[in-house]
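As structure tokens, the structure follows; a few thoughts come after it.
Missing here is one protein chain; the remaining ones are kept as they sit in the complex.
Chain naming follows the written order as A, B and C, and within any one chain the residues start at number 1.
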Amino acid sequence: MSEVAESRLKLRVGVAGATGYAGAGVTGLLLRHPEVELVQVSSRSQPGRPHSETYPGSECDLVLREELDGSACDVIISALPVGQSGRRARGWLDAGALVIDIAADFRLRDPGSFRQWYGEQHPDPELLAGAVLALPELDPEPLAAAQLLALPGCFSTAVILACGPACSSGLVEPDIVVDAKTGTSGAGRTAGAGYLFSELDGSVLPYGVSGHRHQPEMEQALNSLSPDRYQVTFVPHLVPMTRGIVATCYLKLREHASISALRDAYSSGYLGKPFISLDDGPKPSKLATGTNLCHLSIQEQGNRVVICAAIDNLGRGAATQAVQVLNQRLGLAPAAGLTREALWP
Amino acid sequence: MSEVAESRLKLRVGVAGATGYAGAGVTGLLLRHPEVELVQVSSRSQPGRPHSETYPGSECDLVLREELDGSACDVIISALPVGQSGRRARGWLDAGALVIDIAADFRLRDPGSFRQWYGEQHPDPELLAGAVLALPELDPEPLAAAQLLALPGCFSTAVILACGPACSSGLVEPDIVVDAKTGTSGAGRTAGAGYLFSELDGSVLPYGVSGHRHQPEMEQALNSLSPDRYQVTFVPHLVPMTRGIVATCYLKLREHASISALRDAYSSGYLGKPFISLDDGPKPSKLATGTNLCHLSIQEQGNRVVICAAIDNLGRGAATQAVQVLNQRLGLAPAAGLTREALWP
Amino acid sequence: MSEVAESRLKLRVGVAGATGYAGAGVTGLLLRHPEVELVQVSSRSQPGRPHSETYPGSECDLVLREELDGSACDVIISALPVGQSGRRARGWLDAGALVIDIAADFRLRDPGSFRQWYGEQHPDPELLAGAVLALPELDPEPLAAAQLLALPGCFSTAVILACGPACSSGLVEPDIVVDAKTGTSGAGRTAGAGYLFSELDGSVLPYGVSGHRHQPEMEQALNSLSPDRYQVTFVPHLVPMTRGIVATCYLKLREHASISALRDAYSSGYLGKPFISLDDGPKPSKLATGTNLCHLSIQEQGNRVVICAAIDNLGRGAATQAVQVLNQRLGLAPAAGLTREALWP
Partner (left out) sequence: MSEVAESRLKLRVGVAGATGYAGAGVTGLLLRHPEVELVQVSSRSQPGRPHSETYPGSECDLVLREELDGSACDVIISALPVGQSGRRARGWLDAGALVIDIAADFRLRDPGSFRQWYGEQHPDPELLAGAVLALPELDPEPLAAAQLLALPGCFSTAVILACGPACSSGLVEPDIVVDAKTGTSGAGRTAGAGYLFSELDGSVLPYGVSGHRHQPEMEQALNSLSPDRYQVTFVPHLVPMTRGIVATCYLKLREHASISALRDAYSSGYLGKPFISLDDGPKPSKLATGTNLCHLSIQEQGNRVVICAAIDNLGRGAATQAVQVLNQRLGLAPAAGLTREALWP
């Protein structure tokens, strides 16, 4: 088969917001994805320049466009800031593209909840009904038919993977405490003085204690897996590392439920899922760095079950999960373009 | 007054285990303490050499002894590893010294509990009845008369300060979740390969999930403040920083209790305590580094109260708290030899 | 003596630019300085608020002024950005204050050199002739009579202390290579995206390779110590730590000169200088953190002498050196308000 013919058979994919951390991560992955031709990249801040000149280490020589052309793409992966993909999704969908959004625009079902947490009217609330919150391994709303897919946030991804089987099993009480630790890259490239090396080095900082935007996503997703109504108390902490999230989840078994039954729910629920690693105890979070892996451990202490999840916030929490969802939605090999291998040390 | 005469009026203090992180910290503080003459320092590993030649940055020129002589010291502060001060305390006490132990030997009342958590028989269980677990600001067992004082562990210190007024107020339910993050220095200078820079950098690691030695201290101390029986679920995490502990404590208000009543309990309980800082929200943990400060914040999220405490694990969690207890026990100025000032950044 | 009377005998000192890293460091030191009354602090960005509300960890309750009043201060220490103290110094001097400038405005003798390196006309070039570049231990221009004192930059301080005795001894050739490594705080609180934790963590970055602003200061200072004309090749590197500078200086002995003669030049030159530590080999730079110390080591490799200097860029490189110069200029005890004690680890 000639190279030209082969390239026609590849999926044409565009990345919106390709010069932020998440968007550039997707761009790098798609450049090496065997079934994908990366056809367009956009940047609101630096249009007109090649991607490789604007992002450190990039090998993508495509010139950054101001906007993507939906008719030239089979799939658009958007890593624009919140509010921006909401303004563009309808145009992309109408032009025939499948849309996968990394930002928060299409996660929450309820436009009122969007307004409450993001401080603005949703730019296109009618699209919300048809959007699917993509939870690849749990898949409560099958991805197969969706045209508009939203990825859960980085914290939500860790928490949903950590607690999903517990919630769907009905073995735990509907009151969950989640304490999360995150690397600094979650704040993005445009972060302010509070994210300077000098201010974060040598220090841990709890934040969002009275409420964080990812909390309603977690509750919505966990409740979609169960008839019960789960409540999540969620506090994130900034930790002096660049990448990684550890979510430590504190649950209580229901009366007559056992830890072994709970472990079985995870073993069977995640059977054959290549990106879930069920471990005997917690692993250092950097064993997930650069990968799509989620490390999970399930242990007991006194009257509680403690489930620890470790992911890369920019990998499984953003860029690699976008590729995983692309693969799953389009029936490609689950690991196409992805790796399970982290650098150690 | 001649210099000799003046020096006689100072407290003669010795430090056992002066070449570990905690012991060297105490040594440095005592060298500058206006009411103290540092008279002896010991090291099991490097006796016969001056302290200043064995510990980085030390300005203490005393030659390290194998053992302290209790009759030459008014006070002995022991930073020996667990099990070692238990073997020596009786001799020091018999010789007339007041003993302040930074290790775990005299924290737990119950010798069975000691054996369970430390894997050995307590070396001198008869001393336990007379030992006092020193909680300087809470002081449930007045320090004034004690000859053998044990400091709570670094995690316990943070948790007891964070939850003590809540427990003694009776405003919260007796079921507490504590998620702690610690710098690496808690493991000491003799730590193994798992504490190498290469292995800890860029990573968070939960540990002790099924049970940690500081948990029974926390329960014992909190229960000494209240007729209720508090249960603490406690999970620590290693974080890539050298010093600092953040303890994030998740509590529930009792029915009819209010957050403002809870805040009042803290304001009044810690009134006039120079080393407690009640803040509107969490502070970066490095604002406690090198100090005896405990930063506390009390906030609500949904049905829970979240109390965050930040201390320096080697400061308030060890060396500076030893000096604070010395000051309080002997009626010296509370801040003698101590500082509230951290470097920023 | 009454407290009022005693306070009158203290030096009245003001700090301009008290909410940057260097200015806040000076502010904290002066608050605890036994001979000083801190009377005014200023901030261009946040006037009208107490210092303690604008800077993390500050215990200074003075309200920030827009400008300092020179007639109310015996001494003004300015930590304003470059160009700002140049505009204000004449007013302060005319009002009778002694001025110590941490910024670069009065370091270079030659207004043309200032324009070349800082890209603007010097705001008050006539003052340059009377300004003294303060080199406390070397003191080629005695500080005693000066009314306008400039501190060398952080890199320059390390290099001048490392190479000064070598240059004044005439034992080394006039061609020096200096490779410096700095913590990130040198860039200040208003630094941009390149100083985010995410971008600097896990990485070293050489910068200013074709020329750095501190290089002409170094040459001017070293040449003031010697009839020779020294040339310095200087390359700084950003390193993932908050504080600290290591300057590694590569020199060649002149024919017939010996390393032992060179070492003697340092021993005698720095005799009785409490803030110089002549070590057998390099020390970890954090042994200088928070102190006014300069650690120096002098070793040979093949045909070269390698002198390593370690300082705290915000301590000896800024805030503590300002206090040291204040003490020396006014005949106070050299260590008043300063410490040699660093935290370890």
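Methods note: a contact is a pair of C-beta atoms (placed from the backbone, for glycine too) under 8 Å apart; a residue touches a chain by one contact, two chains touch by 3 or more.
Quick caveat: nothing in here was measured; it's all calculated off a predicted structure.
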* To do: For the chain that's not shown, point to the residue among B:70, B:152, B:165 or B:202 touching it.
  => B:202
* Out of A:94, A:120, A:139 or A:341, which touches the unshown chain? -> A:341
* Contact with the hidden chain (one of A:34, A:57 or A:331) -> A:57
* Touching the absent chain when the full complex is considered, from B:185, B:297 or B:328 -> B:185
* To do: Touching the hidden chain in the full complex, which residues of chain B are there? Just list them.
  => 21, 183-185, 187, 189-191, 193, 195-202, 240-242
* Structure fact -> On chain C, the omitted chain is touched by residues 175, 177, 179, 181, 196, 198-207, 209-211, 231, 233-235, 237, 239-244, 246, 248, 250, 281-287, 289, 297, 299-304, 306, 308, 310, 345
* **Hidden partner interface residues of chain A, rising order** => 21, 24-25, 28, 32, 55-57, 59, 185, 201-202, 242-243, 283-284, 287, 289-290, 340-345
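Please note the rule applied: only the chains that are shown with their structure count from here on.
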* Shared interface numbering between chain C and chain B [over half = same, under half = different] -> same
* Reference chain C; chain at largest CA-centroid distance -> A
* **Chain whose Cα centroid lies nearest the overall Cα centroid** => B
* To do: Calculate how many whole Å lie between the centre of chain A and the centre of chain B, each centre taken as the average of the chain's C-alpha atoms.
  => 40
* Asked: In whole angstrom, how far does the Cα centroid of chain B sit from the Cα centroid of chain C?
  -> 37
* Asked: For chain C, which residues are shared contacts with two or more other chains?
  -> 21, 185, 201-202, 242
